[in-house]
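The complex appears here without one of its protein chains, the remainder shown in place.
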Amino acid sequence: MGNNLLFFVFAVVVVGTALGMALSRNAIYSALFLVLNFASVAILYVQLGAPFIAMAQVTVYAGAIMVLFLFVIMLLGAEQLAETEALPGQRVTALLLGTAFIVGATVVIVLQAGPTTPLPAPAGNFASPMDVGTTLFTKYTLPFEVTSAILLVAMIGAIVLTRSDKPREKGTPAAGKE
Amino acid sequence: MAPLYYYLGLSVVMFSIGILGVLLRRNAIVVFMSLELMFNAANLAFIAFSRFYQSLNGQMFVFFVMTVAAAEVAVGLALMVTIFRTKRSIDVDQLNSMKG
Amino acid sequence: MLFQETLTNPTFNLVPWVVFAPLIGLVLNLLLGKRLGEVFAGTVAVLASTVAFVVSLLLALALNAHPEPVMVPFLEWIRIGDLAVNWDFRVDTLSVTMMLVVSGVGTLIHIYATRYMHADVRHNGDPGRYRRFFVYFSLFILAMMILVSANNYLMLFVGWEGVGLCSYLLIGFWFEKGEDGIGNAKAAKKAFVVNRIGDFGLLVALFTIFWAVGSFDFDTVLAAAAGLAPAVLLVITLCMLLGVTGKSAQLPLFVWLPDAMAGPTPVSALIHAATMVTAGVYLVARSAPLFNAAPAAQSAVMWVGAATALFAATIAVGQFDIKKVLAYSTISQLGFMVAAVGMGAYVAGMFHLVTHAFFKALLFLAAGSVILGVEHGAEADAHGKHGAHGHSELDPQDMRNMGGLRRKMPVTFVVYLIGALALSGIAPLAGFFSKDEILVAASRTNYVVLGILILAAFFTAFYMGRQLMMVFFGKPRSDAAGHAAESPWLITVPLMALALLSAVGGALNLPGSHFLETWLEHTLGHGEPAEFILPLAGLALGVAVVGLILGWLIYRRGPQSADARDPLARTGPLFTAANRKWWVDEIYHALVVRPYKSISGFLAGDIDMGFIDTIATGAGVLIRRLAQVGAAVQNGFVRSYALMVVVGVVVIIMYLALR
Amino acid sequence: MNLLFHPLTLVTFLPLVGVLVIALLSERQRAAIRWVALITSLATFGVALWVLSLFSVGTADMQLEVNAPWLSFGAFQVGYHLGIDGVSLLMVLLTTFLTPIALLSTWTSVTDRVKGFMLFFLLLEVGMTGVFLALDLVLFYVFWEFTLVPMYFLIGIWGGERRVYAAVKFFLFTMSGSLLMLLAILYMGFTAGTFDWNELLAQRAAFAGAGLWLFLAFAAAFAIKVPMWPLHTWLPDAHVEAPTAGSVILAGVMLKMGAYGFLRFNLALFPEIAVQAAPWMALLAVIGIIYGAAVSYMQRDMKKLVAYSSVSHLGFVVLGLFALNQQGISGGVLQMVNHGLSTGALFLVVGMLYERTHTREMAAYGGIWKIVPILGTLMLVVVLSSAGLPGLNGFVGEFTILLGAYGSQIIGSPWFAVAATVGVILAAVYLLLLYEKVFLGPVRNEERRKLVEINARELVTLIPLLIVIFWIGLYPKFFFALLNPSVEKLVSLVQTAALAMR
Partner (left out) sequence: MVNSGDIYAMLPIIVLLVWGMLVLLADLWVPVQRKGITALLAVAGLAFSFGLTLAQMRQPALAFNGMAVVDGFGVFLNAIYLISGIAGVALAHTYLKRMEIYRGEYYVLLLFSISGMMLMSYANDLIVVFLALELLSIPLYILSGIARPNPRSEEAGLKYFLLGTFSSAFVLYGVALIYGATARTDLPGIIAMVTGAPANLPLFVVGASLLLVGFGFKVAAVPFHMWTPDVYQGAPSPVTGFMSVGAKAAGFAALMRVFITVLPGAAADLTPILWGLAALTMIVGNIIAVAQNNIKRMLAYSSIAHAGYMLMAFVPYGNGSVSNNSVASLLFYLAAYAATSLGAWAVVVALEGREGKGLQLQDYAGLGRKYPWLAVPMVVFMLSFTGVPPTLGFWGKFYLFRTAVEGGYASLALIGLLTSLVSAYYYLRVVVFMYFRPGEPAVTRDAWVTLTAVVAAAAVLLLSLLPTPLFTWAAQALMRVQ
């Protein structure tokens, strides 16, 4: 029950921060709520026996990624927008759909999820960093390599999309634009 | 230890909140954060199942999802920056020059 | 097969020439007529007709020796499954009689026409059309010969429609003339369409015959007649009757014939008096066994004929157009013939057909001569006055513009008198005998019909008397009539020939000799020879004389001038009714033409464009509307798009949850 | 026989040679383009005559068959299967006969984009001929659908004022039916395991269960094409807007594709259903006859009148086909030819007038027989042929159709034929009205006095039609002899089905 308590506490935090993220007027608050949310989820990961993932969650997600978010928010000065609803009925429909989704998903996912008994304890070195590392570089070589390609693409993309075009060389036909 | 469906329930709720964020927020960055929340909800489910089955596949999956998420963030934020440069806004509701 | 395969007499092999002689004439005229001129065109046509007549005569002589019907095979025409139709020529006494009438009267009229049309085309201002006239005329002889020489109902129908076509072409010969310039064309169309209504009946009769008997051949069909179910017989015969009323201008389809007078006068004489219109009588005579087996249909035929005879005669009384009078007279006389064949007196009907061909052709041609005379007078008059405008307004066919022509056109007068007397039934001219036979037959069948026919005969004599008085007696009522001149010999000679025939034609079937009776017996079977009933003959003669005298009395002082009222106008509405043809045209217009027009208009407008097309295009419009609605959903908002995705997800999940 | 030089292959694809040659010519070489097109189509007609000479008249079966596998997917084969029987022979002759005539009629009327016009026209000929020869359902469908494209362009580019509307309407209407047919073909191919007509005929049992639906699907395609009432609304628009040559081919051949389809597929493959459907089809046909005639009567535009008259005339064809006896079917097929000739000639004459005056309003004419006597006379013959005057072609067809329908036990009532016979009267009414308004009466419009008489080239387009018009009218035996064995076979098939149902 103690473990359950831990779950409930963090579950409440996770849901609360998620709601905070979704509802804050200020994008910075949203980002910070999300950081908190990621951190709480990381704790649940630890509880679920995934320490490596939990660490990655904190460093990659809550750390790097969210910093990037914050950075961009600040950069653009886009933290606050007038949140008036331009689409008639969007809110009502969205809430109805959200409710329906939760209800439906509860029926078809949560209640179908197998035994209601507590999760069994993990085997001794289950999901140890070494375990993870070995798997990653043996069985998961291909995905790992593909990931590198994805990251490369993202890099190129970020550059292509944000780089300010060089001033054109003399004599190019369309010089002087931009 | 809590049973599996607790975690799944939490994951579903997170996912739903993510959906709602996408549907309701006009700030593109917040929308994007809501998407990240949805990814996290899926990750939670993976980790829970991974524990349930004592199988490492789920954790591997989450690892790759994180990487992909990082890549997406880079691209997504770059797009937003570009948009902001031309439109001076990242209000998704102002992105409706094409319709019909 | 009733005939032997080998012909008894090689003469019979000539029979195709009755069709091909006119065909050759037609083709020659078509190809060369324009280049070689009027004389050539006329001569070729006359020769073609003459050859046909000669061949018919030879056939008649040959038949006299071997009176059995002969079939001359010619061409296999249609063969589909059990439908086999051949174009064979039938040579029997009935068909040869018709051939003789057609080609004989036809030749005379051809001769007449060579001169008449010479004047007519000039009067109407298009000499180039001379050749065309004779092409049509040859075509008519051709079609009529196909009709009478057919050995089966389908070939008969081919000819039947063919003569209808010629009638159409010739009525519309001056297609740019007539009322509003289009009257003639309209008249032609009316003739064709009304005839088509009759043909409709004949077609249905043919269908029924085929499916009941399995053949169209006369012999097969007629031999099977007695064995057919009464209902089938009734359908066949009544439908045929419809065809007869169309072609022979009987009630209720007679309306086209008066309008058909729009054609040149030789046309009226040949087609609309002597030959084509009698095709209906021929058809009934040819189908005698069918009608004999269906008494109800027979009496229907009789009543239609009798009613027409009287009805048309009354109208004739009220007409002023010299040709219209003759047209209604023709209808009336056709009524006599139809009544006769309806009574089973086929020989009497045929007899009257022949004599009528003589004297009615004569009357029409003579009327044509009168018209030519008046036109000539009008032109001379106009010439004298140095003004070319005057004559164009004068109607050269209106009897009110005539009068006193007996002195100006003596030959015409004499022959006209003979024709009129023959028509009125004055002994011993041809009409007396033939009409008498019909009355005798009626006296055996039905006294009411007899009464009607005698009344019709009275009217006949009366309107002929009226016409004679108005045209030839009194004083000229117009300058044109005053300057009228006798026609040239090419016109008068055929008139004289026909006058002779009208005078002595009764000899064909004189009481006692019964030449025609025995001649036709070979084809129509043995019937009761018409005896000569003296009181009846006397009565008929008396009625005719009274009618003529009455006409003389009333019109002696006649209308004094062209615009004076008709003496009969004192009878008030009765005369108006006769003059307006009992409003039949107006009634038909209201009952048939107008409804058809409005129904067509409704179909073309409200139904076709308004409904059917709207449904078709409406589907397109609906889809376009839907597309616009759909496109409006695509509003450009990312959040809406995401919402739609979620809708999809939720629907799927709900489906899975609730399944 | 060699696949490539097989007579049926040649007659179908020979126009492609012309297509190739024309494609290599420059747009400016108009005369050369025209001559190439004309010569190609004449050569094709020559090949068709050769096919006629190879055809053995007494045989009911398909002849001169060429059958090669074309493509296969999975277990299914689609064959390049052509064959000919009396019916298709007549249709091919009609097609190849009308095409050069139609081409010749464009000599002066089509001056814009001649190259494209001729290309499309020859392509159209390929499609049409293929439709009549294909014995594989898929191949048939390919040809069938392909014909839409050139005709669409012919109407759309060289048509009248509302050509775009008409072209699109034509395309969509026809396609809507043929799509249903495609579905039926697919279903049959799937259930019977073949698309081959011969084999399907033998395996009718395989798809008999869905027979009604299949029948309806085929009927939808064909009824639109024919067109049967009330699916005819595309026709007046298409006809009115199409260029003259297009109208000639549209009326002359393309409508026949529908009727031919009925015969080849609906009757042969679903005789039982055909027997059941016959009264209904006859009813629609009769409605079409009367309705087309009545609506024609109200038209002011010559082409529209002729177009609606097609609805009426094709009603006769369908009535004949669904009489399901020899007279009806043979008459129906002959009437298909007749209508092609008569209506083709009508359109040609209307086209000649239009080319001279640029109006098709009947009211703009009147009395022109006097001015153009030869044209007037030819038109008269054509009008009379269309009205079904004995001695000309129309009568033979209509008479045999009505005769067949009157006695058809399968239609079950003579009243259909009687009502259709009323249509014969009405035909005279509207056709003579046309003739009267245009050619008879006084000259109402002084401009018409300058109307030019028919020239030698135009005469050459009309005379062959008139010759055949007279030929069929005077000696139809030749044509019936071609048809009889095939029709007899079909009738016995249907009659067996009818007997089996009793």
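The letters A, B, C and D name the chains in turn, as written, and every chain counts its residues from 1.
Keep in mind that, in the parts below, contacts are C-beta pairs under 8 Å (C-beta built on N, C-alpha and C of every residue); 3 or more make two chains touch, one makes a residue touch a chain.
Keep in mind it's a predicted model, so treat the numbers as computed, not measured.
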Partner chains on view for the chain not depicted: A, B, C, D
Option touching the unshown chain, where D:L3, D:L54, D:V164 or D:I374 are the choices: D:V164
Residue, one of D:A48, D:L124, D:L182 or D:M379, that touches the chain absent here: D:L182
Contact footprint on subunit B, counting only the chain that is left out: 8, 15, 18, 22, 28, 31-32, 35, 38-39, 41-43, 45-46, 48-50, 52-53, 55, 57-58, 60-61, 64-65, 68, 71-72, 75-76, 79-80, 82-83, 85-87, 92, 95, 97-100
Subunit D residues that touch the omitted chain in the full complex: 70-74, 76, 113, 138, 141-143, 145-146, 148-149, 152-153, 156-157, 163-164, 167-168, 171-172, 175-176, 179-180, 182-183, 186-187, 189-190
Those residues of subunit A which, in the complete complex, touch the missing chain: 105, 108-109, 112-114, 138-143, 146-147, 149-150, 152-154, 156-157, 159-161, 168-169, 172, 174, 177-178
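We take it that only the chains that are shown with their structure count from here on.
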Separation of subunit D from subunit A in steps, with touching chains one step apart: 2
Distance from the mean Cα position of subunit C to that of subunit B, given in whole angstrom: 96
Between subunit B and subunit A, distance of the C-alpha-averaged centres to the nearest whole Å: 5
Distance from the mean Cα position of subunit C to that of subunit A, given in whole angstrom: 101
Two or more partner chains touched - positions in subunit A: 86-87, 90, 94, 97, 101, 105
Contacts with two or more other chains, residues of subunit D listed in rising order: none
List of subunit B residues in touch with subunit A within their complex: 1-10, 12-21, 23-27, 29-30, 32-34, 36-37, 40, 43-44, 47-48, 50-52, 54, 56, 59-60, 62-64, 66-75, 77-82, 84, 89-91, 93
Subunit C - residues contacting subunit B, complex: 631-632, 634-639, 642-643, 646
Residues of subunit C that touch subunit D when the two form their complex: 75-83, 126, 154, 157-159, 161-162, 165, 168, 172, 175-176, 180-182, 185-186, 188-189, 192-193, 196-197, 199-200, 203-204, 206-208, 210-211, 596-597, 599-601, 603-605, 608, 612-613, 616-617, 620
